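For this view, one protein chain was removed and the others were kept in their places.
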Amino acid sequence: MGNQFGKLFSITTYGESHGGGIGVVIDGCPPLLPITLEEIQHDLDRRRPGQSDLTTQRDETDAVHIIAGVFEGKTLGTPISLGVRNQDAKSEDYDDLKDVLRPGHADFTTMEKYGIRDHRGGGRASARETIGRVAAGAIARKLLAHAENAEVLAWVSQVGKISADVDVGEITLETVEANPTRCPDPKAAKQIEKAIEQARDAKDSLGGVIQCRVKGIPAGLGEPVFDKLDAELAKALLSIPAAKGMEVGSGFAGAEMTGSQHNDAFKNEDGKIATETNRSGGIQGGISNGEDILVTVAFKPTSTIGIEQQTVDTSGTETTLAAKGRHDPCVLPRAVAVVEAMVCLVLADHLLRQEATKVLQ
Amino acid sequence: MGNQFGKLFSITTYGESHGGGIGVVIDGCPPLLPITLEEIQHDLDRRRPGQSDLTTQRDETDAVHIIAGVFEGKTLGTPISLGVRNQDAKSEDYDDLKDVLRPGHADFTTMEKYGIRDHRGGGRASARETIGRVAAGAIARKLLAHAENAEVLAWVSQVGKISADVDVGEITLETVEANPTRCPDPKAAKQIEKAIEQARDAKDSLGGVIQCRVKGIPAGLGEPVFDKLDAELAKALLSIPAAKGMEVGSGFAGAEMTGSQHNDAFKNEDGKIATETNRSGGIQGGISNGEDILVTVAFKPTSTIGIEQQTVDTSGTETTLAAKGRHDPCVLPRAVAVVEAMVCLVLADHLLRQEATKVLQ
Amino acid sequence: MGNQFGKLFSITTYGESHGGGIGVVIDGCPPLLPITLEEIQHDLDRRRPGQSDLTTQRDETDAVHIIAGVFEGKTLGTPISLGVRNQDAKSEDYDDLKDVLRPGHADFTTMEKYGIRDHRGGGRASARETIGRVAAGAIARKLLAHAENAEVLAWVSQVGKISADVDVGEITLETVEANPTRCPDPKAAKQIEKAIEQARDAKDSLGGVIQCRVKGIPAGLGEPVFDKLDAELAKALLSIPAAKGMEVGSGFAGAEMTGSQHNDAFKNEDGKIATETNRSGGIQGGISNGEDILVTVAFKPTSTIGIEQQTVDTSGTETTLAAKGRHDPCVLPRAVAVVEAMVCLVLADHLLRQEATKVLQ
Partner (left out) sequence: MGNQFGKLFSITTYGESHGGGIGVVIDGCPPLLPITLEEIQHDLDRRRPGQSDLTTQRDETDAVHIIAGVFEGKTLGTPISLGVRNQDAKSEDYDDLKDVLRPGHADFTTMEKYGIRDHRGGGRASARETIGRVAAGAIARKLLAHAENAEVLAWVSQVGKISADVDVGEITLETVEANPTRCPDPKAAKQIEKAIEQARDAKDSLGGVIQCRVKGIPAGLGEPVFDKLDAELAKALLSIPAAKGMEVGSGFAGAEMTGSQHNDAFKNEDGKIATETNRSGGIQGGISNGEDILVTVAFKPTSTIGIEQQTVDTSGTETTLAAKGRHDPCVLPRAVAVVEAMVCLVLADHLLRQEATKVLQ
């Protein structure tokens, strides 16, 4: 249960880390959207392992296939089925882990919930599950660009205790992709690169923070009560493996301000109502206000580390574990693509929902 | 759209601030749950205005009626309908605001979305909307207590820059209710009380942070991909008016730690698998692990302030606004009941979902 | 569970036959729809008891209240809450039935499902539950009329073995309302009236068939696989109490034809593609084709009869039962309003869904 996301632009993902493959079915993508295999693969390549020294060396090309729903370069309005095969799954690496519960992982809770689990690579709790999200997100991104000329861009703003010093409005895809850390501040990026290498050498891992900015979303998206745009983004972001917190606009810093400091004053900007500041993060009362949308998400450090840890096995006997295998010392650079995908999926869904609201306007 | 929450324990709320009333229909509450009017009223009384000098003086008793779904003190398994009348709505206070867009409020986005709005008291974007949530939350709370002996408890942990210094495991309902701030640290509570009074006198407002702890939830609740328990809590919490951020367990602080610092080691505690620490906040891989669940939510300061602010009217003409009427200088003490309600609703829903998963176990 | 209907134009009904009242909340009605209390009451009056000698003499005015969602004569886009009080509930009539399982009723299955039931008047399984449907259907009907100039009209086409002989395309609201049977064939209507009176005097009951025709729905509504327009209508119609079968277009008669007899040939009618015949009933491949939509629904005879019947009590002891109280010898004339409401609800929902599909067209 719970492998579906979105009400109108609705996706269902499937696939275990070491099973036959990973995929996604999109139900509700409108017809006549131009889309190419290359556009989808482009987003997957930003997520895939082995793209730099900073990531796991599991070698997966993650080549995507369009199985259904696209005809002569355009969406048909029928379900879009996208699949990726698992190739470099070294299941034998996990033989030792069959009965050990890895700290920080879902091994224990999966057993408690299901009474069965695929121990090879974390099964469904593996980060490979996010392939389906990124593939579907590429189509959602295209819909947002095609219908609204909107742009969704995320970046690494912090790793461990190293923070980027950037002007959020000025970041571009080029400054994000300029280095393997996906941190657009070159000075912080250098430090982050070094810190990740050190963590890797120390058999330890690092967490961090990703920010995402959306330009071009018109006012009116989002529903005012439970399906507030920020509430839906919160669910989307916290559903990413290892996410531990999120903020929209001012976030926790806003809690320390007074109303007179925090309120975004309205102004008339060339005949259009706009706000002087953007502490709201582009969302007021759960509905987009036409300003840039800004969300922030915190990730804990990767659970899999080579340092020996105390744990138990499935029978409850205490033991120790030092992970072997190929793992990311820091998932942040790859997670940028996943954050963007989830934001695209939420916005595409609400773009369609808003159409239904507008029927008499 | 979007006035429904929950998949199996599903609620629909309705009602504008100055309309005929506010209410909620619960579809999916299991039969045979004992519930009294008093239990529901008790939770509403913790949310209602006028309960202390620190809150708005709008005088509403918020007396709840059970219209359907309960028979001879027990739930029937049919929809439970709960309603509250609006009594002390002073709609004339809002006449001046008919054409003015209040900064920080949903006035502008509501007009952009719907092309119409009830300007009296914020309509559906008013905090009065949360009455339905709290009433339904009282029944969800009873279900959790009855089925699992679980306890959901929230408190104010920060207002402005004043933070409580408390041991999260030791807080009790008594320490929370000991003073009108609902901050269980008596020293901080004093300071917070003074700060709220000062903000009120300065015609300004304050934000803050609420934490919520859940004891007694068994391992296994939550779905591993999109409907992770923490993702659903994130949506629930960010759907509360004025919420700007949330954390589960270590949250943003976890982003600064290494894996060897952050991982919760497993141990055998009297034959039961448990964790040494609880940085996961009781949820691993989106599924509860049997430890205490801990979430944190940040609120911006109340948007309505008496200080004059720059804004525009609905025609886009720039103007200024100094709010009259009766408002909370700080919503945190009342919002404690709303946070608890939303957490109860998420957990009750997942308790029922877990039943369906367990059919062959 | 299952008290919600519709994906975008979504309703939740509540209320037991002898509880505080009956109502419905509509979530997803678009803003700016003009609607009056009288329009809603008008539909309820066609459903209400006591409107003629042919129906139950339970005296309910079924006066509806608009509690939320309508402001100055227009929908706000917020949830619309409509309620009706129970007035003439003679609960003491049901005291004898507390422990007896009435044949043909839901008493036994309700106990098996829930382990508890409100025995007074059938609780939620009472036909009074359809009040919420008809109230919501009136708003759906208005949306269809306002947005598409569409008209939904149902009539009694058969009672017992007496069938109307009518030209489906020529029936009007006037011919339906011309007599209390709601059968537009005056000759059959006379016979039906007599048959119902005979059944009433014999303490027995009659079943029958209702047809519903929709004019003005454009081509394109309905989803091609599971949510076919006819599939959704089938669910809607079979959810009406006492419904035992349904047909779209040719229905069971179509099963006896050959393809060359059944296929509706396409033609060009003044520049518009149309069909020569309408055996499809206005729906092809689950999608409306612009022709009149035609559905038929069969109702079993009312289960409550005064004739003595064999049954058991809740302990399983065999006994007999002869119903007292006030009951319809034939529900068909009143059920016309319910059939129309369900058809309106399905079409309004798909009208909104189609908007989301059209975003790039």
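Letters A, B and C mark the chains as written, and numbering starts fresh at 1 in each.
Quick note on the criterion: a contact is a pair of C-beta atoms (placed from the backbone, for glycine too) under 8 Å apart; a residue touches a chain by one contact, two chains touch by 3 or more.
Owing to the predicted nature of the structure, the values given are computational and were not obtained by experimental measurement.
S.K.: Based on the whole assembly, the unshown chain contacts which displayed chains?
M.R.: Result for the missing chain's touching partners among shown chains: A, B, C.
S.K.: Could you tell me which of A:L32, A:L173 or A:A322 touches the chain that is not displayed?
M.R.: Answering carefully, the residue with contact to the hidden chain is A:L32.
S.K.: Of the residues in chain B, which ones touch the absent chain?
M.R.: Looking at chain B, the ones touching the missing chain are residues 7-8, 28, 30-33, 77-78, 146-147, 224, 351-353, 355-361.
S.K.: For chain A, which positions touch the chain that isn't shown here?
M.R.: These residues of chain A touch the chain that is not shown: 1-4, 8, 10, 12-16, 19-23, 25, 27-28, 31-32, 65-69, 71, 74, 76-81, 83, 113-118, 123-124.
S.K.: At which residues does chain C meet the chain that is not included here?
M.R.: 1-5, 13, 101, 103-106, 108-110, 112-115, 124-125, 129, 158, 160-161, 199, 204-209, 219-220, 222-228, 230-239, 241, 243-252, 254-268, 271-273, 275-276, 279-281, 284-290, 296, 298-305, 307, 309-312, 316-318, 353-354, 356-357, 361
Simple rule for what comes next: only the chains that are shown with their structure count from here on.
S.K.: Find me the chain with the mean Cα position closest to the mean of all the protein Cα atoms on display.
M.R.: Checking distances from each chain centre to the full centroid gives B.
S.K.: Any idea how many Å lie between the Cα centroids of chain B and chain C?
M.R.: The mean C-alpha positions of chain B and chain C differ by 39 Å.
S.K.: Hey, how far is the Cα centre of chain A from the one of chain B, in Å?
M.R.: 26
S.K.: List, in ascending order, every residue of chain A touching at least 2 other chains.
M.R.: In chain A, 224, 353, 356-357, 361 touch at least two other chains.
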